[in-house]
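Please find one structure pasted underneath; my questions will follow.
After this line comes chain A, so read on.
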Amino acid sequence: MSNSETVTADDPGVLERRREDLNRVVYRFKQNPMSILGLCIIFGFVFIAIFAPYIAPYPNDAGYQNQPAVHFDQKFESPSAEHLFGTDQAGRDIFSRVLFGTRLSLRIGVVVLAAAVSIGVPVGLVAGYLGGGVGMALMRITDVFLSVPPLVLALAVSVALEPNLTNVMLAIAAVWWPWYARLTYGEVLSVKEETYVEASRGIGATSTRTIFREILPNVLAPITVKMSLDMGYAILVAASLGFLGLGAQPPTPEWGTMVSQGRDYMPAQWWYSTFPGLAIFLIVLGFNFLGDGLRDMFDVEVQ
Partner candidate 1 sequence: MGHRNYLIKRGLSTIPMFVGLSVLIFTLARVIPGRPARLALGPRASDEAVQNLREQMGLDKPLWEQYFDYVGGVIQGDLGQSLISNRNVATDLMEYFPATFELTTLAMIIAVFVGVPLGVVAGQHKDRWPDNASRLFSFFNVSLPPFWAGILLQLVIAFQLGWLPATGRVGDVSPMPIETTGLLLVDSLLAFNVPAFVSATQHLILPAITLSLAPIADIARMTRSSFIEEYDKDYVEGLRTHGIPERLIAYKYVLRRSFASSLTIIGLDYGFLLGSAFVVEIVFSWPGMASYGVEAILQKDINAMVGVTLVVGASFLLVNFAVDVLYGVFDPRVWHDGDSQ
Partner candidate 2 sequence: MADPILSVDDLSVEFETYEGRHHVLDGVDLTVEEGETVALVGETGCGKSVTAKSIMGTLPRPPGEITSGSITYDGTGLLADADAHARVQGEEMSMIFQDPMTYLSPVYPVGSMMADVATYSGGEDVSWLGMLKNLLGRRANRGEIRERSIELLDRMRIPDPEGTLDRYPVELSGGMRQRVIVAMALINDPTFLIADEPTTALDVTVQDQILSLLRERVEERDLSMLYITHNLGVAREIADRICIMYAGEIVEVGTTEEIFDAPLHPYTRGLLDSIPKLTGFEGDGIDGQIPDYTDPPTGCRFHPRCPAAMAGTCDVEPVESHAVGDDRAVACHLYEDGMSFGEAATVAEEEAGGPTDEPVTAEAGGEP
């Protein structure tokens, strides 16, 4: 047990200050109306994702329960009370398909970022903590990754893969981790400079302990902010791959794929591309609002 820890727990002043800090953080978040709006949008999408089968008027049109439905007699109906977003070339209800698409997009975002963080953060931690030749080499590698735009690199990776949802996530995660490695690396360096890490080393704390107790909590805030900002962008990249035909294949109700299919029926069936695209726009906007609010709240710089 280190001294610093006992002091922290017993000193009411510190707790008091922590509570004040937290209050200020919450206050700052509330000060930013856009971040509240972002939070509402995200909650809305999560709600839709969970309850899609109950909200969607025609769940089977989106392939729910592996019972894909087609109604060629209803194809290309323009938006109406019955079909809010109209129908597609197979007479399927676009509204229902867009609702179900929420599940895919959120899943892609979460899986990609979870994978990217669990590769990138350890790499950054190790590189930053060890420093020297190993650290240098690791960061050079990440630099190389960062020199190619993520979408292009993801495309390059997906050449060798079958186009499907899992591989899209794999491809994006494979090119996304360096951003987290770089961010963590920078934070570790700046935290290392600060004296308290020196101090905890001085009283005999092990390296692992230093990493987990001192450095990790400090990199948490910037990583959270970056994840929130990236979530939207990862969804966007996945949708782009879908749009190019490299992601989920029809009839999966993936938004990017739907926009791409709708393109073939432009401009007469304008609704086909428009509504799935709107959904992408809204979810990305929500995450951007939220991420920006979080950035103000934690007062951190990312990228």
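Convention: a contact is a pair of C-beta atoms (placed from the backbone, for glycine too) under 8 Å apart; a residue touches a chain by one contact, two chains touch by 3 or more; residues count from 1.
The candidate set was assembled so that all candidates are chains of the complex that A comes from, given by their letters.
Fair warning: this is a prediction, and the values are worked out from it, not measured in the lab.
Visitor: Which touches chain A in this complex, 1 or 2?
Guide: 1
Visitor: Taking the touch rule as given, give the residues of chain A at its contact with candidate 1 in the complex, in rising order.
Guide: Chain A residues touching candidate 1: 34, 140-141, 143-145, 147-153, 155-161, 232, 236, 239-240, 243-246, 256, 259-260, 262-263, 266-267, 270, 273-274, 277-278, 280-281, 284-285, 288-289, 292.
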